[in-house]
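Let me begin by presenting the structure, written as structure tokens, before commenting on it.
A single protein chain has been omitted from the complex, and every remaining protein chain is retained in its original position.
We call the chains A, B and C, going by the order they appear; numbering starts again at 1 in every chain.
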Amino acid sequence: MTNELTTWLDTLLAELDGIEVRRTSRRRLRVEVASDALPALLELLRGRASFVHLSAISCVDWIDAGQFELVYHCWSYEIQSLVSVHTRIPREPGVYISVYDIYTPAAFFERDIHEMFGVWFEGSPDLSRFILTEWDGPPPMRKDFDSEAWVNQHFGWQDYHPDWLKDLEARGGGIAVPPNEQRFSRRTVDET
Amino acid sequence: MATSPTTVVDQLLAGLHLPDGFDAVAGVIRESLAHVTNSAIWTRYGQQSLEWLIGMNPVDRLFMLSALTLLLMLLLGRLRSAGVLAVLLYGAQFAALLSTDTLFGAPVAAEVRITVADQSLHWSYDALSWFFAMITIGAAFVTAWYAAGSWMRRYREAGQSARAFHVALALNCFGMLLLVGSADLLSLFLGWELVSWASFLLMALVGGPGAQAALKYLAYAISGAMLLLGGIALIYSIGGSFEYGAVVAAIRGMTDVQVWTLLLLLGGGFAVKLGLLPFHLWQAAAYAEAPGAGSVFLGAISARMGLFGIIVFIVGMIGVSRLMTLEIPYTFMSSRELIAWIAALTIIVPTYTALQQHDARYLLAWHGIGQGGYMLLGLMVGDAVGSAGGLLHCFNYAITQAALLMAVFAVVHRTGTADLNQLGGLVTRMPLTFLVLLFGIISLAGLPPMAGFVSKWMVYRSLITEGMPLLFVAAVVGTLGTILSVYKLIHNIFLGQLRVEHQGVAEAPLSMLIPMLGLSALIFLAGFIPGPALSWVAQVQGQLGLPVVPWVLGGIVDPRGGLDMIWLVGILMAGFGVGALVFYGFGGRSRRVHQLDNYAGGHFLTADVHYQYSDNFYAGLMHLIGPWYRGAFRWLERSLAATLDLVSFGAEGLYRVAQPTLLMLAAAVAMLAWVF
Amino acid sequence: MTHIDQVPTPGAPLPVEIGVKAGAARTNPFARVFDELVRFAQSRSLFMLHYCTGCGAVELPPAMTSRFDMERLGIQPMVSPRQADILLITGYVSVKTLKRVILTYEQMNSPKYVIGICSCTVNGGMYWQSYATAKKLNDYMPVDIYIAGCMPRPEAVIEGLRGLIENIRTGRADAWKDYYRRYDYYLGNQQRLFGADWQTSTDVIAEARHYDLFGPATLGAHTALLEQHQRPLEALEMRIEIPELMRRRSRSDQDGTAQ
Partner (left out) sequence: MDWLSAMRLDALAAVDFHWLGLVLELMLMPLIAFVAGLGLVLMLRKIAARLQRRVGPPLLQPLWDIIKLHAKETQTSHGLIHEIGIVMAIGGYVAAVTLLPVPGMNGLAQQGGLIALLYMTMIPSLGLALGVGQCANPNGSIGISRALTAMLAYDVPMVIVIFGVAFHFGSLNLVHMIAAQQAGGVATWGMVQMPLLALAGLFALQGMLGKQPFEIYVAPAEIATGPMVEMGGKFLGGLFVMQCFQLYTGGALYVTLFLGGGEHWLTFLFKVFVVTAIPMTIAMVFPRYRTEDMVRLFWKWPTMIGLLGIAFVMN
């Protein structure tokens, strides 16, 4: 039963144009699809191809291409195989349609991606603050967010200069490169 | 006739038998009365009426004053100051009762006598009737005071008639004085019916759920009265007279079967009023739904009239020793054990029903039924300490229940609800009411410093020395159930989280506070020095022919285990002193914090979240005994009511449908049977 | 309302006197002997509340059980902050958890001691770059002992505890007073992280005044910010207020004034 369904899926996807399919193994399939066709494909996978479980939605920030890549990992219990559907959306408006009506767990994944990347999912039930309840800075997982600069601005550091180091230096020894110079990007944020 | 007015005043003071230590007080009264007696009106009318009043038979004076109270309440009930008048009148009744002096002196027969068809109704007061009359008038006095001030104002604003309330209370008090003083079966039955109707009136005042409960009570009361009537008919058919003396002789001459039927008839009638087990379903709703002050009076004394009946007939006339001879065939139980077991079950079942109530009034009403079981159990044990414990518990529990119900209704007066799940944290807003409830629950649970402990201790001690293990365990399980449910009562109302809407609640009004604080002081005093109360009980035992309890100022002196409350309470207070010394002396300074500054696993508590644990308070226990509550008695009552409906439907069918022929035939057959 | 940024951030190093020198010994000998006994008792009996914020907590059960047995030193685990003396912060302190840690610290009864276990509490540890974790624990509450190590072994934990016991016995472990004496500095750091409307249900300023631990630096700009929007929670004092009595007395006052 399992490979029959798999072959049926492969032949079907092969017929569709505009999507790029790559089967990495008997139980792994990677599909690239245009962003507006993704909900239809998900309905097909869920409705006909027994992929009833949406394991996760992950997001990749291609800052140079100015795009976000959304990956929908769908799992089928019947044929024990995983389909990951990849799509690209432009980074700037960062808005996409929600698939909550197809897979209900999508609500939480979309809420998480909204908090971490700032992608707005139209129709998602609740996009309020999720894990970072105290966070009022920019979405932290974006590549243009400089975590260390933010840390330097909001947190203080221990000026770690213990007594044993002082008398060592008194005798001419000490550390070759002092700690605060060792870090490569100890830059403070430019006061814009 | 120109006796100088002061002599009349002297007679009045002599009548009050103030002990010699009180002559200073007598002096003050003499001067204050002196300037009254100089006025003109006094010389013509006042003086003769005063002389007539003093010369009267004391019991007649008591009845007259009680009837006067009733009359005045009927006439002046609507007045603003009717409450104050009622308080004064009940005070006068109490003074009249004291002047009868039948507790330590000889029984006094009232001269008023009604003869109907050569059967005469007459009344006489002895130690037992004095004891119950004292509790009744005391309860009425305290209730009237509680209802005198702002409680009555709120009651009037709610559209209820104050006059009806005062009349009902006065009628109740008068009825009970008549019942308690009855000297023959007819006056007993008359008093019994009057008390039943009066308490129905007091319950049905407010209408609504109270009226339903009152109607249910009425059904029980009428069936009880019919049982009583059956018993009286049985005695009359054997003894030929209604006088108590003849009744005692008749009962002594009865065979066992006759005594069994008498026991079932009279015992059943009185058990309905006392709320013993099979007949207890009416009492909780009836007493809880009565108007505030009314519930206080009913809870304190009304159910004990059944106990009075049982004492007079079953304990007094039939006698516990006679009960022990009445064996129940095929079981090794005698009728005494049967009644004792009914009393023990009456302790347990209502107390564990009270545990589940989430309305404070119902919880206390269910306890009213439970504590009645203790009194009967003490009497059924029959030895000196046991019966004294039962009688003393009647007094101790009356003041405890009155104080508790007053505190609960003070909370209802301020917060508007008695639902335990809607209250909480009121100790900071109503500290005096908390104190009263605390004294009350310590006494209800029977813990040392308070009065309840003394009488419960006596019942336990007699159960041990008389060798009744299972009854002893049943009584203790009842007490533990009481401790659990009273803690739930005080925790859900006064402790825990204060709700936002109760922040502005004020202390109970003054007119309600004074009787409450007076009663709680009495509870502590009756526990600290049980001597006086024990002396009354000893007199009653002597008059009933029971072995008299060896009492002393502090408690009981007995080689097999005595009790000296003065030492116990003294050492307890000393212990609290040491505890305070250790706590405040050695401990450093502490700072009072707000209730939201609490450990909740790192969670920030906010005022709008209601985190008080009050619903399903003993969840663990209820997992085990929850399924045991199957409402067996409610099922029994419903099935009884259903069979009654069936029978009445059949009978109605017989009359309503015109079947002349059938009726004629039946009449003919009856005629023939009667002729031959 | 001043925004968080206008408030001067305490960039400058801490003022010199970080903690008042060991409690000035009292003059008469009996008091000194009594203080000595109390300090000895305090050092021999410590109730430990380990708030397992991060990975370091897994080192504490072995320190308590049969191999290392902390009870030899008189240290018992306790559950509620009211009962505890030591607050063990084990592992990285995320910003969300720091709120609860501060609340727990303020709910503890003094003299209380904080031990930061694991390098994450010392200087950020391996999460030094993360936006979500607090780097220096003693910015937010006075810390008595730091035990470095990316999960120090039980021996190191017990060594740290013995150091604390030594400090208590000699009277040098009174960093907890610093929280009251320089509450403004700590509150400033907390507000810097949690925003201006940060507050806990404990009223530290009233507590400082009650136990006369009021230092010069207790009040400052940050506490002024706090006062703007937090009405401190007063304890619900028990009051006997009978309106009927009040009304009668007020009526009698009016009569009094009317004449």
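Observations, loosely collected:
Rule of thumb we're sticking to: a contact is a pair of C-beta atoms (placed from the backbone, for glycine too) under 8 Å apart; a residue touches a chain by one contact, two chains touch by 3 or more.
Here the structure is a predicted model, which is why all the values come from computation and not from measurement.
Shown chains touched by the undisplayed chain in the intact complex: B, C.
The chain omitted from view is touched by exactly one of B:Trp52, B:Tyr613 or B:Trp635, namely B:Tyr613. Of the listed positions B:Leu65, B:Val412 or B:Val427, the one in contact with the omitted chain in the full complex is B:Val427. Between the chain not shown and the residues B:Val578, B:Val647 or B:Val669, the one that touches is B:Val578. In the complete assembly, the contact with the undisplayed chain comes from B:Leu553, out of B:Met324, B:Ala521 or B:Leu553.
The omitted chain makes contact with subunit B at the following residues, 16-19, 21, 98, 101, 103-104, 425, 427-428, 434, 438, 442, 445-448, 453, 457, 460-461, 464-465, 467, 469, 472-473, 476-477, 480-481, 483-484, 487-488, 490-491, 494-498, 531-532, 535-536, 552-554, 557, 559-564, 567-568, 571-572, 574-580, 582-584, 586-593, 595, 597-601, 611-614, 617-621, 623-625.
Residue-level contact of subunit C with the missing chain is found at 37-38, 40-42, 44-45, 65-66, 69, 71-72, 74, 76, 78-80, 82-83, 85, 107-111, 207, 211, 235-236, 238.
In the analysis below, only the chains that are shown with their structure count from here on.
Of all chains in the assembly, none touches subunit A and also subunit C. The distance from the centre of subunit B to the centre of subunit C, with each centre set as the mean of the Cα atoms, comes to 57 Å. Touching two or more other chains at once are residues 99 of subunit C. Residue ranges of subunit C in contact with subunit B, taken from their complex: 51, 80-82, 99-101, 103-104, 107, 200-203, 206-207, 210-211, 233-245.
Listed in rising order, the residues of subunit B touching subunit C in the complex are 149-150, 425, 427-429, 431-432, 498, 506-511, 513, 589, 591-599, 602-605. Interface residues of subunit C facing subunit A in the complex, by the touch rule stated above, are 13, 95-96, 99, 122-124, 128-132, 134-136, 139, 189, 192-195.
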